[in-house]
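In this view, the complex is presented without one of its protein chains, the others remaining in place.
In order of appearance the chains are A, B, C, D and E, and numbering begins at 1 in each one.
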Amino acid sequence: MRFDEAYSGNVFIKSHPSFEESEAVIYGMPMDWTVSYRPGSRFGPARIREVSIGLEEYSPYLDRELDEVKYFDAGDIPLPFGNAQRSIDMIEQFVDKILEAGKFPLGMGGEHLVSWPVIKAMYKKYPNLAVIHMDAHTDLRVEYEGEPLSHSTPIRKAAELIGPENIFSFGIRSGMKEEFEWAKEAGLYIAKFEVLKPLQEVLPKLAGRPVYITIDIDVLDPAFAPGTGTVDAGGITSKELLAAICEIARSDIHVVGADLVEVAPVYDHSEQTANTASKLIREMILGWVQKRI
Amino acid sequence: MRFDEAYSGNVFIKSHPSFEESEAVIYGMPMDWTVSYRPGSRFGPARIREVSIGLEEYSPYLDRELDEVKYFDAGDIPLPFGNAQRSIDMIEQFVDKILEAGKFPLGMGGEHLVSWPVIKAMYKKYPNLAVIHMDAHTDLRVEYEGEPLSHSTPIRKAAELIGPENIFSFGIRSGMKEEFEWAKEAGLYIAKFEVLKPLQEVLPKLAGRPVYITIDIDVLDPAFAPGTGTVDAGGITSKELLAAICEIARSDIHVVGADLVEVAPVYDHSEQTANTASKLIREMILGWVQKRI
Amino acid sequence: MRFDEAYSGNVFIKSHPSFEESEAVIYGMPMDWTVSYRPGSRFGPARIREVSIGLEEYSPYLDRELDEVKYFDAGDIPLPFGNAQRSIDMIEQFVDKILEAGKFPLGMGGEHLVSWPVIKAMYKKYPNLAVIHMDAHTDLRVEYEGEPLSHSTPIRKAAELIGPENIFSFGIRSGMKEEFEWAKEAGLYIAKFEVLKPLQEVLPKLAGRPVYITIDIDVLDPAFAPGTGTVDAGGITSKELLAAICEIARSDIHVVGADLVEVAPVYDHSEQTANTASKLIREMILGWVQKRI
Amino acid sequence: MRFDEAYSGNVFIKSHPSFEESEAVIYGMPMDWTVSYRPGSRFGPARIREVSIGLEEYSPYLDRELDEVKYFDAGDIPLPFGNAQRSIDMIEQFVDKILEAGKFPLGMGGEHLVSWPVIKAMYKKYPNLAVIHMDAHTDLRVEYEGEPLSHSTPIRKAAELIGPENIFSFGIRSGMKEEFEWAKEAGLYIAKFEVLKPLQEVLPKLAGRPVYITIDIDVLDPAFAPGTGTVDAGGITSKELLAAICEIARSDIHVVGADLVEVAPVYDHSEQTANTASKLIREMILGWVQKRI
Amino acid sequence: MRFDEAYSGNVFIKSHPSFEESEAVIYGMPMDWTVSYRPGSRFGPARIREVSIGLEEYSPYLDRELDEVKYFDAGDIPLPFGNAQRSIDMIEQFVDKILEAGKFPLGMGGEHLVSWPVIKAMYKKYPNLAVIHMDAHTDLRVEYEGEPLSHSTPIRKAAELIGPENIFSFGIRSGMKEEFEWAKEAGLYIAKFEVLKPLQEVLPKLAGRPVYITIDIDVLDPAFAPGTGTVDAGGITSKELLAAICEIARSDIHVVGADLVEVAPVYDHSEQTANTASKLIREMILGWVQKRI
Partner (left out) sequence: MRFDEAYSGNVFIKSHPSFEESEAVIYGMPMDWTVSYRPGSRFGPARIREVSIGLEEYSPYLDRELDEVKYFDAGDIPLPFGNAQRSIDMIEQFVDKILEAGKFPLGMGGEHLVSWPVIKAMYKKYPNLAVIHMDAHTDLRVEYEGEPLSHSTPIRKAAELIGPENIFSFGIRSGMKEEFEWAKEAGLYIAKFEVLKPLQEVLPKLAGRPVYITIDIDVLDPAFAPGTGTVDAGGITSKELLAAICEIARSDIHVVGADLVEVAPVYDHSEQTANTASKLIREMILGWVQKRI
């Protein structure tokens, strides 16, 4: 019976009730207004929380349990529908506060543009920041049909801020010719099609550095993540993605923040995408939070 | 920013944070283990809460706003999967507590069997209790394939407890011949096919009495509520059901508790059923809670 | 032909195991190869049988039970995929046998073209035959893009065989201008948009005559029957269609056969269309079978 | 064989190939970035065109055929994703051109905000403009969570431009208390819950005036239009909406432009909403285009 | 029990009409009342039978045809909804009879708890029994929220009956820490994540022994089996599972019975899960039935 306190409803399973005592903060960025194809990722964070009740608390991959990490679920940031600039500003301020409090930000999108303000905030705290980016798409456009604030531009913006040589993209299988060429010239690392093997090569080079990791769920093949805006054939399996998360957990880098974006529940009647996302979030909590500086 | 307190996530829109200060208590009864056809109503309460964010707070039907009533969302009762007897006992105890505290119980199912323990609890407090029952089905079976605890039996059980002459069923369009015959002999009122008109005749007779109201969402035609276990053609429109709720609100009966059951989200891709249910809950809050004794 | 032994397949609820002893024969005509828009009605009969397990055996509309009528479920006629002419011939022969045996043919489509060979067979036995036709569409085309064997032509063919003055169409809301004009000139009765009221006017004129009744499920509004090939707004409710079936049951006509066609399950995730169809079949059995000459 | 000219693919059925020779212009406004609940209406216009191939060209409601009106399908306006202000400006300019050419603008949304720039353009040409608005929602907010450019504000903006006494809303069943109160004070006509009857009263008062008509598909009950962003129970039937369109066609008002908005195909697996919308567009073409001044 | 006559219901393709003459008996265990997450597997057996009409009768994997094995489809055991204990007792008695008659039991679930009574029955006949278990989950809980009869406990119960050292689990990727630890201590073999390779190592050790094989469809990744209660990322492909079935067919173990459980059709709109299950059943029939002692 829960009559003595407010029912704390739909939160990520095993969230800790106190922000102060937590090591990490989970938060949703329910924004999808700049996507060029199929919207709907605004409902990603809520659905990921909802299905997290079906999760086991123990990871046989990492041999750890959720009880070993304290994380607070701050809910969704109340972003203003249709206003990209104000949304981005609000996200940056939100993450600033998490970082000030010395906690690990673990964001859930929403469209990929939400990673841009997070990386801005991270960079203010970690000038030596590197970014690991897993995605089907380069996201290196300068603008999309005239709009610089677009789901196709966040990695380009990040590259211009922290330096393209500090960005490492994996699993890429889609983009404009210009994007690939720019990456090559600028020295931005792109591993086409694969994630695990190139990651094993890159991780040692990043040893000791603070790294932010952004995962677009569409790095998975649509077979493994049909519930996303842009389904693009030829992706990796969820087994490979789980292995990549573990590989990072066992590496010598410092993970200082992370996000998982572009889960759009309405396109997936079986809800496998949201369930997969909730499992990935569990592994990110167990494997990464305590690796921060 | 919500860093100072736990994020109170998926609750029915505008719920009051304090049980003590509230007039009504919303609670889920996530049980579907005795249904004979399609299960899934265990997820009804969670989905109704989730979509309630899309609700307007004002009712142009009743010209009232949610701010005018204080209600606490107690979440779902943690019922033991597959154990009907223990589930029923837990529900009865839960409602006992709400009644002891002098509050209005507003339950969300779950299969219809959940109404049986609620009515038991209501009857202990209100010996003069009458029940208004809106449903496609009589639910008057003695047992279903040998099981007395079944989604087909709650109204029969209630009739045997409080007397069949105190039960008033509306919108009925399905049942065994024996059920209709027993109702006739026992003096249990059944209005076949229609709700609003017969209700207008019955309400004056119940003036001044304490009445519990149980609504099975399948009283609506499947066109208006495809997301339910047993879809049965020939039902009423959501307009008629909304009108019936208002008719009760304007009558001279005392509503002392209510429930809305059998929303099974998985059968309704458009989520119209959960959205309709959340609107019905709003009207029940605005129209009924302050009519209690 | 499987008349000598019980069809061992998915059967309609409460089917009688003996062809010999039965008054009526239920059969499927799983054909959808001439439809111009969305195919899928070939799976209609199987799905209607499957969901019939959810039906009550008693009708509160007619106050009768399935035990009061003996009907045999002969399964689906094994029609050759993609061959309209051979399919039509097989259906005609199949119905010939049912009629020779003195039984009531109750067919399930499949596309509406299947009614054409049935009516041919009926007419051989009943030269005084009239046809009641409930549908969204006139189905009076001479051909469809050059094909005379099309789901748009069965009523025209029937009219040319038995005389347009013997055909009575109800609920029509779609067709070519030429079709409506031809009907007017030829004396074929068309009640636009409505079913129940015009039917009440027509039935007395048909008293004592043998009547075949063909119902296209799309006479219902798509809200009530989304699972069909051609969804066309502005149709009747399932309440009105149920009332029409009862009206016929209480009239003085002789119903000598009937069909229900165009249920296409794949377009209806909630399965309300198949469930509605199975309820309609129940009412047709209870209300019509024992009215035959 | 179509080798001699470009295949003109997905256009509304029977569109005329020449802009110059046409009386009306159909165009899509594929925008959904300011919606507060479920996005997806950006794909409405494309899907309405696609399913229009299933339409009959003749209307038995109006006894007219599509051949009797010449209309050009201009495709979708290429609106910039996520930029509400620029989108609105582009729409206004687009409609300006249609009006300059003396043609009837027939728009398809997209979210309801798209009607705002259209009405601005209409008002420049018709200073005596009245607006008929059919919708579940008042859409009279001044802003939504701080954003004045929102799908909840278009009718308020229109009212402030052309005068609230020139706006006539029908079928309204949702809104904030403040919106209803403002309407009352300002003299903006609102018919709650119903469309046809109040319309019959209002039309004579508008005789001879230029009227723009905007229909939000959610004026229909979700049973009849599940494929929309905000499903709100208690709406009208598609029969009533078709009758309302005909009522206007037979009235003495001048219809000078119209739109149909908020069709969001992803929420409707049966595609009944898009099919219904395409039928409504047909009736609007046949009934309204030649009533313009 | 329906062994005396052919089950006249939806049967698995090419089933033999005589129980007496058959080597194997297919039966459904339509129970899902103890599942903690998503119910619906009660409809698994019926849907697997229904889609089996799409199967080829020949296996290019095993180079055998269904004509080479005689199997009887006994239909679904009529289990009492919501009563776990009685359901389990009925299943055990049902399998007892199959074993008495010297036939191979091939069961279809239903939730995984159904395997527990089957293994009890098997063990009475084969005291030297080993169990091969392919699953995403350990299913080794002692109880689930107080209920010992739960879909999370069957393998634990089996282990306690036949000895943990006689149980071999493959593909496991989910469970409580305690379950993995108990398995380790107790000597219950668990191959994490993989099936084929560890199976190739285990099979020689089981040569000559009677083995019961239980496959939970969720051993497949959700990409390959979205239609199940608990979708858990990181599973094997259907190619690997097909190879595992063949590997067993070519091994020196005696397969004495088998089941395939947890197909829940409602979560898979494409019906790929049921189609895959029907193919797996075909391979189990062709590869395993004639390996029994």
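Assorted remarks:
Just so it is clear, a contact is a pair of C-beta atoms (placed from the backbone, for glycine too) under 8 Å apart; a residue touches a chain by one contact, two chains touch by 3 or more.
The model shown is predicted, which means the values in this text are computed figures rather than measured ones.
Note that the undisplayed chain, when the full complex is considered, contacts A, C, D, E.
Interface note for the absent chain: among A:187, A:208 or A:234, the touching residue is A:234.
Within the whole complex, the absent chain has one touching residue among D:38, D:70, D:269 or D:292, and that is D:269.
Considering the complete assembly, chain C touches the hidden chain via residues 32-36, 38-40, 42-43, 78, 80-84, 86, 144-147, 149-150, 266-267. Take chain A: the residues that touch the chain left off the picture are 37-38, 172-177, 180, 192-193, 221-224, 226-227, 230-235, 267-269. By the touch rule set out above, chain D reaches the unshown chain at residues 1-4, 6-11, 15, 17-19, 46, 49-50, 72-75, 94, 97, 101, 269.
In this text, only the chains that are shown with their structure count from here on.
Listed by label, the chains that touch chain B and also chain E are A, C. Note on chain placement: the centre of chain D and the centre of chain E lie 55 Å apart, centres being C-alpha means. Taking each chain's centre as the mean of its C-alpha atoms, chain B lies 38 Å from chain C.
Chain D has residues 38, 221, 223-224, 267, 269 in contact with two or more other chains. Shown are all chain pairs that touch, namely A-B, A-D, A-E, B-C, B-D, B-E, C-D, C-E.
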